[in-house]
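The complex is shown incomplete by one protein chain, all other protein chains being positioned as in the whole.
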Amino acid sequence: MNIDHLKICYIGGGSRNWAWVLMQDLAFEKEIAGTIELYDIKPEDARTNEIIGNALMAKHNGGLWKFHANPSLEDSLSGSDFVFVSILPGDFEEMAVDVHASEKYGIYQSVGDTAGVGGIIRALRTIPQFREIARSVKKYAPDAWVINYTNPMTICTRTLYREFSGIKAFGCCHEVFNTQKLLGAVLEEAGAAPVGSIKREDITTRVLGINHFTWIDKASWKNIDIFPYYKKFVDKYAESGFKGAKAATTFAAGGSGAIDPDETVRLRLFSSVERVKMDLFRRYGLIAAAGDRHLAEFCPHSWYMANATQAESWGFTLTPVSWRIANREKLIKMAKAYRDGTQTMAAVESGEEGLKILKALLGLGNMVTNVNTPNYGQMPDLPSQVVVETNASFSQNNIQPLVSQGLPADIRALVMPHVLAQEGIIEAVFEDDREKAFRVFSHDLAVQLLPLKDSRALFDEMCAKTLKS
Amino acid sequence: MNIDHLKICYIGGGSRNWAWVLMQDLAFEKEIAGTIELYDIKPEDARTNEIIGNALMAKHNGGLWKFHANPSLEDSLSGSDFVFVSILPGDFEEMAVDVHASEKYGIYQSVGDTAGVGGIIRALRTIPQFREIARSVKKYAPDAWVINYTNPMTICTRTLYREFSGIKAFGCCHEVFNTQKLLGAVLEEAGAAPVGSIKREDITTRVLGINHFTWIDKASWKNIDIFPYYKKFVDKYAESGFKGAKAATTFAAGGSGAIDPDETVRLRLFSSVERVKMDLFRRYGLIAAAGDRHLAEFCPHSWYMANATQAESWGFTLTPVSWRIANREKLIKMAKAYRDGTQTMAAVESGEEGLKILKALLGLGNMVTNVNTPNYGQMPDLPSQVVVETNASFSQNNIQPLVSQGLPADIRALVMPHVLAQEGIIEAVFEDDREKAFRVFSHDLAVQLLPLKDSRALFDEMCAKTLKS
Amino acid sequence: MNIDHLKICYIGGGSRNWAWVLMQDLAFEKEIAGTIELYDIKPEDARTNEIIGNALMAKHNGGLWKFHANPSLEDSLSGSDFVFVSILPGDFEEMAVDVHASEKYGIYQSVGDTAGVGGIIRALRTIPQFREIARSVKKYAPDAWVINYTNPMTICTRTLYREFSGIKAFGCCHEVFNTQKLLGAVLEEAGAAPVGSIKREDITTRVLGINHFTWIDKASWKNIDIFPYYKKFVDKYAESGFKGAKAATTFAAGGSGAIDPDETVRLRLFSSVERVKMDLFRRYGLIAAAGDRHLAEFCPHSWYMANATQAESWGFTLTPVSWRIANREKLIKMAKAYRDGTQTMAAVESGEEGLKILKALLGLGNMVTNVNTPNYGQMPDLPSQVVVETNASFSQNNIQPLVSQGLPADIRALVMPHVLAQEGIIEAVFEDDREKAFRVFSHDLAVQLLPLKDSRALFDEMCAKTLKS
Partner (left out) sequence: MNIDHLKICYIGGGSRNWAWVLMQDLAFEKEIAGTIELYDIKPEDARTNEIIGNALMAKHNGGLWKFHANPSLEDSLSGSDFVFVSILPGDFEEMAVDVHASEKYGIYQSVGDTAGVGGIIRALRTIPQFREIARSVKKYAPDAWVINYTNPMTICTRTLYREFSGIKAFGCCHEVFNTQKLLGAVLEEAGAAPVGSIKREDITTRVLGINHFTWIDKASWKNIDIFPYYKKFVDKYAESGFKGAKAATTFAAGGSGAIDPDETVRLRLFSSVERVKMDLFRRYGLIAAAGDRHLAEFCPHSWYMANATQAESWGFTLTPVSWRIANREKLIKMAKAYRDGTQTMAAVESGEEGLKILKALLGLGNMVTNVNTPNYGQMPDLPSQVVVETNASFSQNNIQPLVSQGLPADIRALVMPHVLAQEGIIEAVFEDDREKAFRVFSHDLAVQLLPLKDSRALFDEMCAKTLKS
């Protein structure tokens, strides 16, 4: 790989979310250079991003990086060194079904893109797309590193490997970073360091579990073990919630923070006061390492989100898809403004690690961070080959997961049903067996409360409204 | 082992259930002989059985076997070749709490001795007793074969191994036999053989899973594959239920059939019309191999027993513990009558395999049958060492489980949470960690529907009423 | 499978060894019937066997079985219920190279068809043939049971599975039976039963290991544990050898015993006085369960066959291939005489289990016996999927291996290099990598004594003389 002429294929290149983050981070990057092929099923969005990206590069980076909207996936992939995948499976109209169709049966969801009925139905339309991507990578760029940002993360990444076992793919998610920020705040709050002085990157965490239901069983900063501090913190804030931590990054909301015109609403819909996380710590002893909205979806619904009121009482909100739809319109306008030059995109480093990892894989700085990869032994208590989230070491053309000690038995009991559901739904799609998919659906934590005929009706309705065939 | 002078220790020797079954089977046994030491925490019950047993032997068997009530566990065990364990952990008063305390929260149970809240709380008081038994076996009879009949079967047997890893223990249960009888009836019903002609022992089944949630993925009789017949049978009877199969053996009800004065009630409370079993077959494709009352407890409660009415609609009954209490009184009277000679115990072969297995272990007839043992690889898809139920080969001083192909992914998803709960509850007791026990309780299929504070209240109430400390 | 109209495909149907054994056993079989398609690369040999077989059936069995020489593999396989594979890879001329080429380097072999340089080179020409067979089975008879008799047994059977993972194949070998005969003799010798009274089938053995280097870690007859008897036996005969056991079956020598005109020579070349077996027992504590000629080849050559003299001193002979060549001529003459009716084949039951196993798979009598199958967990201390020899349970359309306890660490240390060599040589052929094959060759117990350039020269010579390409 020639670090001055890298080729990066971006599948979902019309994205107004991760694609913009990447642009902004590249604006600060001078050690490597190359071209980003923007492929999208909406070519006009890719074309818009080409213009925005090149303008940004011209301004900040002397044009070291070229953005190029490419209508051909084959052409975008061929010879690529890296492939980013960040797509929206279906559109927010389908997502509205994922998230809200079950409400009439008393099943509520805070995110609806990973676990639960939303995650399962979303998986049914995502898996075929990822099979197609894997086949194309096998054909046109078998040696490329494939970095996935799409949810359901675990299922998408696992699908890539099941379709093309030789793929070099992994998945990145920033939920653990937010937890690291919280841990920094915990130390600062306790006076172990001046407020605002601790950098997220300097918090060392031992990560294990699965995406969005990830856990930390050891955390340190310099020579300080953070667990005793966290325990005191939880004693203080478990009931009231903690509002001091930095807001969730804006990317989770589908755009970059600087540009959201109605930040207050967004914050209310996407952030939390960490009460779920702290409640889990009190009961299970480990630090849950994702936003509360994600964590709650992996637990029995009776605990945190039997309904909207209970969720609010725990300090988080069931994000309505209507907000995403409205926000999409704002972002489309913004994209046009950037494209037409009526507005100028600012360059702000995101704090995301995608670019840093890419450079590590080029040999430009070894690093250890958390990542989603097949289980080669790093989670000795989960089945082999399923996609798990743990730390891994990155170096030149090499990723090696770090062996964890596995989850305590009671947390494993919470995690395992989701692992088996993820495997089940993938098998169902690979075997083209809709009945098998229904069985997985019927075992879901929330669905299993319904009589079988209601489960069936809900499943059939959701499939009918979101799947092509 | 001298087959003419065997020593068998019977822990729970005052039993009016399995102990009587054993006596009756021994009445027909002439190839081996010896002494049965009856140990019981109620010595008078053991003494009663000594008299009953010796009278039966005198009448039928020339006194080949001696029964001896022995108040000392050490003495009963020392030098034993075999140890039977068939105890009632606590009494039916505690069992009433196991089964019924949760009803005020809308959680109903059909048996309540294996899975669910009843199984978990029963385990909390059983595990310490089995640890004590394992320690005694280690000390006084480390080479003896230990045969367990006590529920919760899986947890009891696993506890023996965790306490004394060198123990030679396994667990026997007749639920699979009843399913084999049903399969014989299926063939007879289809005209493949005259009604009543097929012997249960001639049905070959490939068994896998865990006790009371056991499955059959291959069944044959002579050169006939039974699955196609079973499929047609299910097509015919899934809605109406099948009433033709022989009633559940009387032993399940706590006594021998010949002696129950109110058979009609008993049958209604303990038998079923196999609709749960057939529904599971339609959805999962394998034959569930336990009574419907057991099977239903391992499934989401919304499916078959959200309440008593739903259970009745599926053709089975939520057995009230009050019946067991009333029945106990009848059995006590009967025992007195046998003891005092006012009534004579009939000798009827039980169809149970305990004695046949014992003889196989003595080298008197190799056999293959289903049994509960640690997972040495026979269930490749379940964790190592947990107790599973599969076929095993029995020969002189040797048991070897048969390697199965593992469960289909969707059935495994149903089974695994129970496996993890069983392990969790054992760990909680071994670590003397009541909070850990509560976490397992809170993850239960039915309990997870409750708000956490209700789970906690129920747990605390059940513990307070059933546990000593 | 219709037991009155079975179709059996016999690959190697011109065999004058196992094919004749099968004929003779079928002469006594009246419960099942059908046709045996004889396929052979030498069609005239198949045609001869057709005539011999049909004559035998006519005489003894009312023609229940038909033999049919079939020049088409496709036609022979299509619709078959069972497939026997018993071929000679190459001819004895190639085998002479396998066995004797290494002698100039001081490497001697007693059999040369399983382990060591002979086994490795034989594997190089056998594996491609078995890949071809597996592909044909996949295409024409994917549901048939495939029973292999060809050596190297482990490698042939493993190759079938690597080429067609869904194949239902296993391998049969009678070496364990001979050891069971010996154990019967051990008991008779000790007076535990009258001489000649113990049947081989009644000796229960717990078998584990790999073919021809198989071990027994538990043996019983009725309620008697044989190990203490065997220990005394070894104390008595370890130095002198034991001549009393029945001679090795004649099939090992390439023909049926009744017909060998020079039995004395054959016996000298193929039988042993069990001294290797007894020496291994003294050092390792388990009973090695194969003929000494096989066992010696799996051990360091310095132990038992540094040269012919040492082999003789241990009571066995390095069988020269010249004898096999000469014997072949005799057998060819005999076959002609049978074909032409100038001589009549006698019907003698072989004591082999092939037919009994076949009937078990038809549902006509469940049985447990030793067999070579992929490791699904029955040998927990050997790699998954490699072919191992253990007991298995046979029933209608079903084989399930029995889980063993694994080998003691020091025997495992003897076995493991052979397992790795077997896997290595298969990989080398599948990857078409002659250098990899050489690396396996160079690691062989005997070859590793040679300087690398001698290893290379020997390998090249053996390949040149025995392989087509």
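To keep things simple, chains are lettered A, B and C as they appear, and every chain counts its residues starting from 1.
Basically, a contact is a pair of C-beta atoms (placed from the backbone, for glycine too) under 8 Å apart; a residue touches a chain by one contact, two chains touch by 3 or more.
A quick note: this is a predicted structure, and the numbers were derived from the prediction, not measured.
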* To do: Can you pull out the displayed chains that the omitted chain is in contact with?
  => A, C
* To do: Among C:58, C:195, C:346 or C:452, single out the residue that touches the unshown chain.
  => C:452
* To do: Check the options C:125, C:356 or C:436 and report the residue that touches the missing chain.
  => C:436
* With the missing chain put back, which residues of subunit A would touch it? List them for me. => 1, 3, 204, 206, 218, 220-225, 362-364, 366, 368, 376-378, 380, 391, 393, 395-398, 400-405
* **Contacts of subunit C with the absent chain, listed as residue ranges** => 283-284, 300, 302-303, 306, 409-410, 412-414, 416-417, 420-421, 423-424, 427, 435-436, 439-440, 442-443, 445, 448-452
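What we mean here is this: only the chains that are shown with their structure count from here on.
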* Structure fact -> Averaging each chain's Cα atoms, the one nearest the global Cα mean turns out to be B
* How many degrees of rotation bring the Cα atoms of subunit B onto the matching Cα atoms of subunit C, given to the nearest 5? -> 180
* **Gap in Å, rounded to a whole number, between the CA centres of subunit B and subunit A** => 47
* Structure fact -> Chain centres from averaged Cα atoms put subunit B and subunit C apart, in whole Å, by 44
* Mind checking the centre-to-centre distance between subunit A and subunit C? Centres are C-alpha means, answer in whole Å. => 57
* Structure fact -> Residue ranges of subunit C touching at least 2 other chains are none
